[in-house]
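With one protein chain withheld, the remaining protein chains of the complex are depicted in position.
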Amino acid sequence: MKEVIVHPERCVGCMQCMPACAVAHSGSGRLVSAVLELPQPRPRVHVGVGLYDEGFPNRCRHCDPAPCRLACLPGAIYRDPKTNTVLIDPERCINCASCAMACPFGVIRYHEERSALRGKTVAVKCDNCIGRQIQGLIPACVEACKVGALTFEERDRALKRRTNEVSRRISFSGEEPRIPGAEGFSLLHTLKRTQKEMNELRS
Amino acid sequence: MNITDTRQEARTITRDGLLMLARAEREHLNTVWDRHEAQQPHCGFCEMGLSCRICSMGPCRIDPFGEGPQLGVCGANADIIVARNLGRAIASGAASHSDHGRDLLEVLLKVGEGKAPGYEIRDPDKLRAIAAEYGVPTQNHDVLQTARELAHAMQEDYGTRKSGLQFLSRAPEKRRNLWEELGVTPRGIDRETSEMMHRTHMGVDNDWKSLLLQAMRNALSDGWGGSLIATEVSDILFGTPKPVQSHVNLGVLKADHVNVVVHGHNPVVSQMVLEACQSPDLLALARETGAQGINLVGLCCTGNELLMRQGIPMAGNHLMTELVLMTGAVEMMAVDYQCIMPSLGATASCYHTRMISTSDKARFPMMEHREFHPENAAEQARSLIREAVENYARRIPGKVYIPVEPVPMTAGFSVEAILDALGGAPTPLIEAIKAGKIRGAAGVVGCNNPKIKHDYGHVTLTRRLIERDILVVDTGCAAVANAKAGFKTQDALQWAGPGLKEVCGALNIPPVLHFGSCVDNVRILVLASALADALGVDISDLPLAGAAPEWYSEKALSIGLYFVASGVYTVVGPTPPVTGSMNVVKLLTEGLNDVVGACFAVEPDPEKAALLMAARIEDRRRKLGLTARSV
Partner (left out) sequence: MRHVIIGNGTAGIHAAETIRSLDSEASITIIAGETFPPYCRPMISLFLEGVVSRNQLRIRPPDYYDSLRITPLSGEWVRNIDVKLRRVMTDRGREVPFDRLLIASGADPRPTRAQGSHLKNVSFLRSESHVRDMMDALPYVKRVLVLGGGLVGFKAAYGFLRRKIPVTMLIRSSYPLSMQVDPFAGELLRRELRNNGLDVRVGVEAVAFEGGDRVRQVHLSDGSSLNCDLVVIGKGVTPAVSFVPADRIQMDLGILVNQRMETTEPGIYAAGDVAEHFDVARNTRWVNALWPVAVEQGRIAGANMAGRTVNYAGSLSRNVIRVFGLDVLTGGLVNPPREDGYEEIASYDAYRRRYRRLVFRDDIPVGLVMVNDIEQGGVFLSLLQQQRPVGGVRNRLLHPSFNVSQLLH
């Protein structure tokens, strides 16, 4: 079964996954009209800033067991076994934020949502673009990402690729860039890290 | 218990900055640092120069990891996209400096026509010397006629008719020949910018090396063109700087005076404001209002212009411009153009400060527009200062906060002033370099950038350089940083290495020489040319290095490139948006050495930058047959 896999070392912080996600959950499905909808659609993937000002696409991991599901007081959080998606029923949600306490990744947000009653604030998180998947499309964040920080594939396949990368690096002599084929990105990241550490540590 | 203290300390090394940041926090005023944080993470495509918005078939981006799109819609690859973006940045920077020069020429012309009341020719000798350079006859011509004809001649440099700029003749012959061979001799100031914009249009220049060569030519049209004209005409109109004593940091504001701040770049505005601030009737009005006088202070480059020529004190550099308003002691800030943050109006609205924009080219949110032209500038300045004096009564006494004492400094080191200090010729300096007492010279220039702890880059680098007996000359925001750190007094010799201490002590100059504003970077080129000619070598053979440890602006990119193109090795702190193409990176940081005898280095850590510059200087010494140290 395919799932969304995150490769954080590739995130360039362009944040395109965020508007793509929001638009995918809008009424009109198009950016220009989505921004005018009420309630305004919001992303379920959140690009956070790392220690060295790099980007990180933070999304629900659809954990099993899901701490949010166990913590949910009214039992509004459930699992769709076919796609291994943890979903929140906006009807049952009482906006108590028990799931905020439970989620170790901080990916749940609380706002109005077009699938909930008008005026009701509910807990909202990634739904694996289950609606798009039914139509044979891939999740919107994956489609938007042009650097391969978000992929939609079998977990084993992604792990196998990573194993191969590690083996190649070990069998290679000499300095390898952190990510093959992206010397410039490595260079930029090193320089940004130097700047950040310098600002914080030196006086 | 509050964690925010360490956060502020990560932002600046200056005491006045720290105290004002604490005030900003208390008063819920947002600053450039807050906005910088809110922008994180920056988009990596743009940071690497890999995004292109030039045409409507896009916008496009290239995946640095090689899997996503590798070509824009038009077919441009990473090298082309990075080079095009860099080219446009250079065009913008060069255009800014050159437009500044153009406005000065307009005043020079109008002075010659008698249509610029309040302006005059303060250095007629320089006028005549430069007229001679341009082949403008000066005998039997009065000053005003010379001014008109020189203005016209210089305006020609901006256009399409020439095949080379006049001031190029000041560069060593070897250097000029090199530029000819490379095809980068700038032909016209506006022309090179125009051609850069043309070449970067979709489907024109699609060779990344060719684009970079045009960028070099465009930058040279700034360094040996627009900026040099700006500096020389400013000297003609307002006087060539001589060593002058002054003060720097927020403490230059005076609680018992009407405080007027000038910000921006062009002395055509700030000089007129100065005249008004010194006029007896307005001073009398100020005293009637209860103030002790009118205190004019400067920010950024226009502040540097007034400092160099009249010793007007400097309140701060780029990252201090919002903070100066938060002292609650500014009656009026008058701005013209460049480096003026559009946030200033909102910050000022929390205090009684009047914000005035003066240039038809530059309008800002929440500022009143009072346009200056050569015909009305003097009068416009007077009415503004009158209103500033009236605004003194609206000051809220409880809100005034000037928490520091100003730091003394010496400024005013034009090339003429240095030669004067050396006895009329560069010989003593050359002797000192040959003897190894002074290893060489370094130019520390450029802006501030919240990516680098405010002033940390400039001050640390300068300190390490003078420790190694390297004479430092500085301009722009870097010069303000170094002055605030106390490097511009004789006391600063305590931090200099033994050789530098001896020479500067004997000449009675500080170890760090304040060269002026950012257009005044050309003074460094002029001095370097003079030294090169005296030694019979090219600029790239001299034990020189340059640095922009905290640059932010496109102007800084242009300056950096014209320095490198002129043969000066230049280290920059923040990373320019070129890492998307390792080809471009390698050319800029290695390849250019073989092409123009100098290249760039990118090093955010000023400790390491100092080593790079010292290594270059010692290497050039060795090649000149002088004593060389290992670094």
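Labels A and B are assigned to the chains in the order they are written; within every chain, residues are numbered from 1.
Everything below uses one rule, namely that a contact is a pair of C-beta atoms (placed from the backbone, for glycine too) under 8 Å apart; a residue touches a chain by one contact, two chains touch by 3 or more.
Everything quoted here is computed from the prediction, not taken from an experiment.
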>> So one chain is hidden, and I want to know which residue out of A:R109, A:R132 or A:R161 touches that hidden chain in the complete assembly.
In response: A:R109
> Taking the entire complex into account, which one of A:H46, A:H62 or A:H189 touches the absent chain?
Replying inline: A:H46
> If you put the missing chain back, which residues of chain A would it touch?
Replying inline: 8, 46, 48-51, 56, 58, 67, 70-71, 73-75, 92, 94-106, 108-110, 200
> For chain B, which residues reach the chain that was dropped from this view?
Replying inline: 1-4, 6-7, 28, 37, 40
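We take it that only the chains that are shown with their structure count from here on.
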> Within the complex, which stretch of chain B touches chain A?
Replying inline: 9-11, 13, 40-48, 61, 63-69, 451-453, 456, 460, 573-575, 579-582, 585, 602, 604-605
> Given the complex with chain B, which residues does chain A contribute to the contact?
Replying inline: 10-15, 47, 49-50, 53-56, 146-148, 179, 181-185, 187-188, 191-192, 194-195, 198-200, 202-203
